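To keep things clear, I will list the structure first and then write my remarks on it.
With one protein chain removed, the remaining protein chains of the complex are shown where they sit.
Lettered A and B in written order, each chain numbered from 1.
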Amino acid sequence: MEKPRLDRRGFLKGAAVAGGATIAVEAPALAQTTPAQPKAPGPSAAQMAAETEHPGEGEHLTTEKTGSDFMVDVCKTLNIDFMAACPGSTFRGFQESFINYGKNTKPEWLTCMHEEVSVGMAHGYAKVAGKPMAAMVHGTVGTQHAAMAIYNAWCDRVPIIMFTASAGPVEDRRPGIEWFHSVQDGAATVRDFTKWDDYPWSLQSFAESTVRAYQLATAQPQAPVLITADGKLQEMELSKAANAQLSIPKLNHPTQASADPDALKDLAKMLVAAENPVIFADRYARSQKGMDDLVKLAEALQAPVIDQQNRMNMPTTHYLCQSSRGGPLLAQSDFVLSLEPQDIYGTLNKMTDQLERKTGSKIKKTTKVASIGTHDLMVKANYQDFQRYNATDLQITADPEASMPWLIEAVLREVGDRKSAFDARGEKMRAAYKNFANNARKAGALQWDSSPIGGARLFAELWEVVKNEDWAFVTPNAYSGNWQHKLWPMEKHYQYIGSSGGSGVGYEPVGALGAALAHKQAGGRLPIAVIGDGNFNMAPHTMWTAAHHSIPYLAIIQNNRAYHQEVMHIQRMANRHNRGVESGVIGTTMTDPNIDYARLAEGYGAVGIGPITDPKDLNAAFKKGVAAVKAGQPVLIDVVMQPRG
Amino acid sequence: MKSHILLLAAAILAGPAFAQDAPKGDAAKGEKLFMADGCWQCHGVGGNGAALTGPKLSQTALPFEAFLHQLRRPAAEMAPYEAAIVPDSAAADIYAFLKSRPASPDLKDLPLLQGMGVK
Partner (left out) sequence: MSGNGKVDRRGFMKGAAVAGGATLATETRVRAQTAPAQPKAASPSAAQQAMENDPPGEAEKLTTEKTGSDFMVDVCQTLGLDYMAACPGSTFRSLQESFINYGKNTKPEWLTCLHEEVSIGMGHGYAKVAGKPMAAMVHGTVGMQHGAMALYNAWCDRVPVIVFTASAGPVEDRRPGVEWMHTVQDGAATVRDFVKWDDYPRSLQSFSESTVRAYQLATAQPQAPVFITADGKLQEMELSKAANAKLSIPKLNHPTQAAADANALREAAKMLVAAENPVIIADRYARTQQGVDDLVKLAELLQAPVIEARGRMNFPTTHYLSHWERSGPVVAQADLVLSLEPSDLYGQLNKMRDQLERTEGPKTKAGVKVISISTHDLLVRANYQDFQRYSPADLSITADGEASMPYLIEAVRQEIGDRKAAFEARGQKLLAAWKGLADRARAEAAMSWDLTPISTARIYAELYNQVKDMDWALLQDGGFQSNWPHRLWPIEKHHQFMGGSGGGGVGYQPVAALGGALAHRDAGGRTPISVCGDGEFNMAPHTLWTAAHHKIPYLTVVHNNRAYHQEVMHVQHMANRHNRGVENAIIGTTLRAPFVDYAKVAQGYGAVGIGPINDPKDLGPAIAKGLDAMKSGQPVLIDVVSQPR
């Protein structure tokens, strides 16, 4: 064994032969035979010539067709209307093919200022258009930027066709940035919250994977999908012969899982037998047909429906729409049917938010629970959006909208002599329903003249101005009091869009932009967004994208100058620890200075109105705003409001 | 910066081989084409260059043929412009525009700039 002391070669022990191991010998040799010293430190003419060589005659510099053209051919078969993107060099070949080879149509390219907008606007779009649009995000960094918007869409079970890109194999990557934005496994960071992903390694793979991705994204339960477009595949020359060998599979439109007929028969029997059934509808209706069917079911049973407002499920003008009485109805129910629940445990249970968290059931011990949903068809580990486990008496794995006609049929067959009992129940529902609007108006009157402005006043003033328009809400409005569900006649599926899914703040401005785009396509509609100030600040530049692409909508900032939910949380903690609430504003409020949202909107090229602090000024502001929206402009009205509607 | 040196070097090296007169171009048309064909994106509005993207082209010392060759078979990173996109006549217009550009201000007249940088 050698002596343990460090000698001059010892430090190289274990190194591979090719690199460092040989240098120690070479280095002294080099010192002894130094090359001739150049005349000046500047480069020689020969060196410069070597650097400036023009390409040889044989080198191809241009080509009429590349792989990315074929990728566009693939996308075109899917009938996608829009591709939203904040530009990035990893997809430069793809982008150029879309706008030139693809003539910037089907899809049309939309410019966003943050990848959170590109993906998030597709979330809002799909819920209104009933079909997905696409988003393209820069390799690595664009995916990271978009991550939360993807999570929201995932939790909300909404399809988005997402593309990202990555440079090709090592010998094709330019040093520096291309490496920073390349990745071995393009979807690793977001795989926990996408339905499917692939990094195709050939153009034929790209064709089949992209068509498959679209099919999977739009199948129930819907969700975002991500395809990584390889940089080398994009930019490589595609000869006619090679192109001729490629094929694009036809898109399948599979029917979606309907409920087992025996299960439906059982469910019908249970519904008919129940004395006090309640129907909860969460992410149930995907279309007007779904709403119409739910009305049929409710009428067949004369059973109350609680619309959980993650979709537009039940007309607020129907006497069986008893959403504002959900608590008491649930407490006295003997049977609960839950349609596409996101959180059935939370529907049926409560937990106190005190030092000791206590759980309790909202239903009687004997109450039976049934559900129809696609939840279990798509569950991933890690992120806990699957919510708490909940035992049910009859759990039907199926798409409820697809199953609804069969359920109605089964119920009608079972009704028999229960008709008169149902009619009596229906009369009670009518009686209760009559009070809802009155109660809501009374509650609304409480804050009528207040400044900061109350939610009821806002929605009442708004109604006065838009009641003769074909309006549609493109935000959930839960934080401004849900007054539209209490006071407005909501009858059409497109009039309300539901919520964010994952409660990731930032959804409201981006979802609204996409939904407004879908409404613009539908024609003649007036999209209205009531956006929290904290939410809006996550993406104020959505107004520029709207102005640039002429996407009109009325954005009302519910400006309570705080992340108000968090103000309440910190206040609760401070109280719990007996420390007083004065410091609760630290880190939760947006005052000093106040933000001027109208000015921001103007800066981004939209119409900005406000701040409105006097409720009497709302009417004029809304009139002005609606006129501008009807003229094709995005409009923002800053309304200084109560903490909560 | 590097491509700057490259193109100047190209001029020096290529110069003697292309010692013909340039075809007559229309400088006014050339200015429009300089913008429309996106030359300005790398070489700046006015063509005075940007160190990392494209060298100064205003008052170019390149003979027309070398200019045209760089356009068609560019050295280094520049995107190639083939005749289908920029015909020879358009290249001549752009060349005329670049030749017609006014001289840059003389450093002597810019005291603010003279005082800059390392002494």
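For the reader, a short list of remarks on this structure follows.
Just so we're on the same page, contacts are C-beta pairs under 8 Å (C-beta built on N, C-alpha and C of every residue); 3 or more make two chains touch, one makes a residue touch a chain.
Predicted model, so just to flag it, every value in this text is computed and none were measured.
Contact with the undisplayed chain is limited, among A:P200, A:P315, A:G373 or A:G534, to A:G534.
From the set A:D73, A:E208, A:D266 or A:E409, the residue in touch with the chain omitted from the display is A:D266, counting the whole complex.
Screening A:E208, A:E299 or A:E566 for touch with the missing chain picks out A:E566. The missing chain lies against subunit B, touching residues 1-2, 5, 36-38, 40-42, 44-46, 48-53, 56, 58, 76-77, 79-82, 84-85, 104-107, 110, 112-119.
To be clear about the criterion, only the chains that are shown with their structure count from here on.
Taking each chain's centre as the average of its CA atoms, subunit A and subunit B sit 48 Å apart.
Residues of subunit A touching subunit B in their complex: 45, 48-49, 51-55, 61-62. By the touch criterion stated above, subunit B contacts subunit A in their complex at residues 2, 5-7, 9-10, 13, 69-70, 73-76, 80, 82.
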